[in-house]
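A protein chain is absent from this complex, but the other protein chains hold their places.
Let's turn to chain A:
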Amino acid sequence: MNWWDHLIIMLDLVLIAPYRWFENPVNGFFFGTFVLCLWCVFAGEITFRIGSWINRNHIRRFRSNMVRMHNLSVKALLLKDKENYRACNKEANEAFGKYFFNMLTMGAAVLWPVPFALGWMNTRFGHIEFALLFPLPVLGQSVGFAAVLIPMYILCRIFWAQIKKKMPDTPAEPGLKPGETGQEEMISMHEVEKEGRIPERFWDSSKS
């Protein structure tokens, strides 16, 4: 047996263990899938942090270009200058496109463990289906294991995002000290509405 097969067997043992912690197989299935989701969130978060740290300058450059044009378009809009608003918005959109595709690859960094988890679940639970209480449009009368893992993973990510906010000394993004935002600020419409003007700092940053 080669090292790869050993690794697969080891991983399988680690992943299946939580499924056996409860006597009731249904409880075990939900708990085991929950632990699997936590592994996915953990592995995705680590990869995302490594990736965004390696690419930090590149991503910041795209983002800063987009934010600069967006802020300009907001200024034009608030000054009722429709023509300049359209020009700046077009530029902001162009910059958004570039930033979007670069962030898309970061999406891959977050999500890569999920298909592997689904693939592994398919080897273990691929043959079972769970009957729904009532038939649902599109889904029909029963669902497979993916209908449990995918929503549970999304919930885990939402809760992880909430936990991260409350964690002390967490930098806003990799490569920064805690408390540093590291990103050029976008003009927030909420703030504009609250103050009745574009906040002073957005003009200060434009001083020549």
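The working rule: a residue touches a chain if its C-beta (ideal position, glycine included) is under 8 Å from a C-beta of that chain, and two chains touch if they have at least 3 such contacts; residues count from 1.
Note that contacts and distances are computed from a predicted model.
Student: What is the protein name, per UniProt, of the chain that does not appear here: "4Fe-4S dicluster domain-containing protein", "Probable membrane transporter protein", "NADH-quinone oxidoreductase subunit E" or "Uptake hydrogenase large subunit"?
Tutor: Of the names offered in "4Fe-4S dicluster domain-containing protein", "Probable membrane transporter protein", "NADH-quinone oxidoreductase subunit E" or "Uptake hydrogenase large subunit", the one UniProt assigns to the missing chain is "Probable membrane transporter protein".
Student: Touch as defined at the start, partner being the missing chain; which of A:Leu15, A:Val35 or A:Leu111 qualifies?
Tutor: A:Leu111
Student: With the missing chain put back, which residues of chain A would touch it? List them for me.
Tutor: Within chain A, the residues that touch the unshown chain are 24, 26, 29-30, 47, 51, 54-55, 57-58, 66, 68-70, 72-94, 96-98, 100-116, 118-119, 122, 126-133, 136, 138-140, 142-144, 146-148, 151-152, 154-155, 158, 161-162, 186, 189, 192-193, 196-200, 202-203, 206-208.
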